[in-house]
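Comments concern the structure below.
One protein chain is absent from this view; the other protein chains keep their places.
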Amino acid sequence: MLKVNNSKQSLTLDSRTSLLDALREYLSLTGTKKGCDHGQCGACTVIMDGKRQLSCLTLAATCEGAEVTTVEGLATKGKMHPMQAAFVKHDGFQCGYCTPGQICSSVALLDEAKNGEASYLTEDVRKISKKLKLSEEEIRERLSGNICRCGAYNNIVQAFKEVHSGDDEMPTWEFATEAQMKSAKTN
Amino acid sequence: MQTKNATGVGTAINRVEGYLKVTGQATYASEFQIENKVYGQGINSTIAKGEITSIDTSEAEKLKGVLKIITYKNAEKLKGFDEERPVVETDSIAPVLQSNKVHYYGEYVGFVVAETFEQAQYAASLVKFTYKADPTAHFNFGTKKSKAYKPSEESDHKRGDVKKGFSEADETIEATYNTPIEHQHPMELHATIASWKDGKVLAYASQQIVEDAVIAISGTFLIPKKDIRVVANYVGGGFGSKLNVERHLIMAVMASKIIGRPVQATVTRTQMFTNTGMRQANIQTVKLGAKKSGRLTALTHEILSHTSTTQEFQEPCGSMSKMMYKVANVNISERLIPMNLQQPFSMRAPGEATGSFALESAMDELAYKLGMDPIEFRIKNDTQDDLHEEKPFSSRLLVECLNIGAKKFGWDKRKEKPRSNKKGNWLIGYGVSAAARAAPYKETHAKLKLELKDKTVTATLQMDATDIGTGSYTILAQTVSEYLDIPVEQVVVQLGDSDFPVTPGSGGSWGAASYCNGAQSACENALKTLKKNRNIPDDEDVAIAELLKKNQITSYESEGLAIPDSAFEKHSVFSFGANFTEVWVDKDTGMYKIKRMVHAGSAGKILNPKTAYGQVIGGLTMGAGMVIAEQTRVEPNFGNFITRSFSDYHVPVNLDIGNIDVVFLPEEDKVANKMGIKGIGELGITSVAASIANAIFNATGKRMRDLPITPEKLVMADVEVGVEE
Partner (left out) sequence: MRPFTYTGTTSKDEALNAFTKTSHYLSGGTNLLDLMKEHVEQPDQLIYVKNLRYNTISANKDGSFTLGAMLSNAATANHKDIRTHYPLLSMAMLSAATAQIRNMATNGGNLLQRTRCPYFFETSMPCNKREPGSGCGALKGMNAQHAIFGYSDKCIATHPSDMCVALAAIGAKVEVQQPDGNSRTIDFTDFHRLPGDHPEKDTNLEPGELITHIHLPKPVLSNHYAYIKIRERSSYAFALVSVAAGFQIENGKISNIGLAMGGVAHKPWKLTEAEEFLLGKKPTEANFKKAADLAMKDAKPFEDNAYKVPMGKNAIVRALMQAKEIGK
């Protein structure tokens, strides 16, 4: 018995079946992606009992009684989770294949920050408080378990920041002005 | 061209398929719900060269669920190559399992089909192959250099007299730059669900060029193109790896033909090293000569690369050296060694990404030797003519890119003396490089369907184009929005299906220009005909809904065709850019941070700055990957890739990348094409590696000429002679 996105699913599976393959091949929940199948990319990230985990290195058999949330379970009644909306707004993806994992990871990270969980970049783990406001570097470290080969990292950080702290200031694009063009013509 | 509405060309709208992607509903190749499907798993050879002497399938066959084990002994006969080592093309045939010969470690030697994924995976591990290894296998690049050959006449480019050029030079530098085997590694594993039914093939497949996949399947199985349909609605990244048909797709089609059920085949991440393309290693020697004034007098660029023993691919590493600078005396040569390694093929900006590392590093070395600012040095050697093609550039704003980028970056704060900018344990450096990437444009067809309902027009655009993350869906919706003057919400874009009109697909930075001009043509044809039918002058503004009404119709179909014209042929069409990097290198550990980057680019009309920015930062990130850690290493005794997983092949993670500012130069290159579009996806990666390596030199005084620049190399490297510690 698997509980996925608040719905109970009864499945009889091969003992070898990973949670990832159970979702994709047996429950038609293909939002969770297979990027390496070896715990080295993060594309298969789901939220289990509130914690982000890798579904490719989780046997479905061990999920008895656990609550699994996949990317399909984040939106409610067609309304995107704020993190999903922020990813769209800030273009936090290109091909879209790592995106469900990035989003599940980001949603779980919101709670980790609230709970005051530390990271390797924490200045002094002896002193850490709840409700952390994560710096850009901290966000990058904590989202480094999700590889994006298209290289949308900066936009992902921006999307996370907006939901996490309301702050989405980061370098982005601009167009050179006519005056700039004129003065740049020669050395 | 004036943007008439809020969602037309040039506006920074969100991706139109964004909702589907962030909610997990975009359907990639292996995600179509197909009844009765089974699972296939390829088996790889474990010698680098030789023959299969026996195969034992008995143990695997005994397993529950195993349906078929295909090897050369029972495989369908496929079309083979007609000549020795034909050049790889995006529509090349892909014969597989045709003989007992093994050409490289990791080549497919079998394919198992079973009821479930788990059964197929395990069964594949139980099929036993016995080999007779051939000791003449060659897999250590850099040895047996005498076997190198000249692949074609274009492999050499000579102009002027380099001997004379160097004799005129006041300063010269000569250096050798090494780039390793790299892999594209899109996040989506190559996958297909393929079926063969009543002689017809249907393949959901992760392909960048749908039409060429059809041609390749047709050519390999010798069946008519019309009996093949390839669907690639969403492709989880390509970077060149999905340009052509790879052999798991052929094996899946073959298996489906044999067992009569649809076959799903997803390659493993390890097979993404051995069976889905790669960028080969290159050894490049560049020699430059210049006057004290900074004027280049001569340039030579010798390139040694490797191809497989079965097909030929030459990465054109000399492409940028041919056209970038105003230098009269040039010798460029590209040579190949056939090796018992997987066939290399295009990876993002083939030629430019690696060639620019050599050229733009050498430019930095010579600027340093001349005591000249590296930006000034490049500007001094600017040219508005392509001296290789002997044509004018359609437009070239490189000087503007360098100057505007330098301002944005704060280049004036750079300390000229290497190893002189220190902060605690950090050594800080700034680096610059220039970039150019050809902006091709190819014949493209499109179909537009208009439907009028309750005074609202819905426009459906169909093309076999793909969106591999590049933003095709979005910029095409914007193009239709622009030219029909309707909001994107009324535009439906349908892509990635060989039933749709033919386009060149995604690759080579031709996608945006080709696709959008094709779509524009379909819009223009619709408007023209609908106006003509009612005797309305072409230049009169009539809303599309009104036009349909006047024609007393509620639906209409038009076709579009975009094709390069003579102005395009008469010019050399390139995108240009400049990259700036600030790095902080730890003086003791060799670890470093790319603090920030600036890219200033002129890539024609920017169709959507939001998705264009994505292309640029993606290119910069992959360029950073070339420097940070990306490399696939060949085991020296056995010839296999010892780098075989994402935990060995380190692509950049989020923390590896710093802030990136992008400045687009306002440019509409109407010589290039009607809409003034040039490619940007490959410009973004070009010369990034050099800008970082040059920054590392500025920071540490260590000249790093072998990619990647890992902590172990930095710790062991010496500071260049003359640099103060």
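Should a chain be cited, it is by its letter among A and B, assigned in written order, with residues numbered from 1 in that chain.
Please note the rule applied: a residue touches a chain if its C-beta (ideal position, glycine included) is under 8 Å from a C-beta of that chain, and two chains touch if they have at least 3 such contacts.
Just so it is clear, the structure is predicted and the values come from calculations on it, not from any experiment.
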{"item": "For the chain not depicted, the shown chains it touches", "value": "A, B"}
{"item": "Sole contact to the chain not displayed, among B:Glu524, B:Glu546 or B:Glu635", "value": "B:Glu635"}
{"item": "Residue among B:Ile70, B:Met622 or B:Leu655 touching the omitted chain", "value": "B:Leu655"}
{"item": "Contact footprint on chain B, counting only the chain that is left out", "value": "46, 118, 121-122, 125, 425, 588-591, 593, 628-629, 633, 635-638, 640, 642-645, 647-648, 650, 652-656, 710-713, 715-716"}
{"item": "Hidden partner chain, residues of chain A it touches", "value": "14-16, 18, 37-39, 42, 45, 51-54, 57-59, 61-62, 64, 105, 108-109, 112, 115, 117-120, 122, 124-126, 128, 140-142, 144-147"}
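FYI, only the chains that are shown with their structure count from here on.
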{"item": "Mean-CA-position distance for chain B and chain A (Å)", "value": "26"}
{"item": "In the complex with chain B, residue positions of chain A that touch it", "value": "14, 16-17, 21, 24-25, 28-38, 40-41, 43, 70-72, 74-75, 80, 84-85, 87-89, 91, 93-100, 103, 136-137, 139-141, 143-157, 170-176, 178, 180-181, 183-187"}
{"item": "Chain B residues within the chain A interface of the complex", "value": "14-15, 17-28, 30-31, 33, 116-119, 122, 185-189, 234-239, 266, 268-269, 376, 379-380, 399-400, 403-404, 407, 468-471, 596, 600, 606, 609-622, 645-647, 651-655, 657, 659-666"}
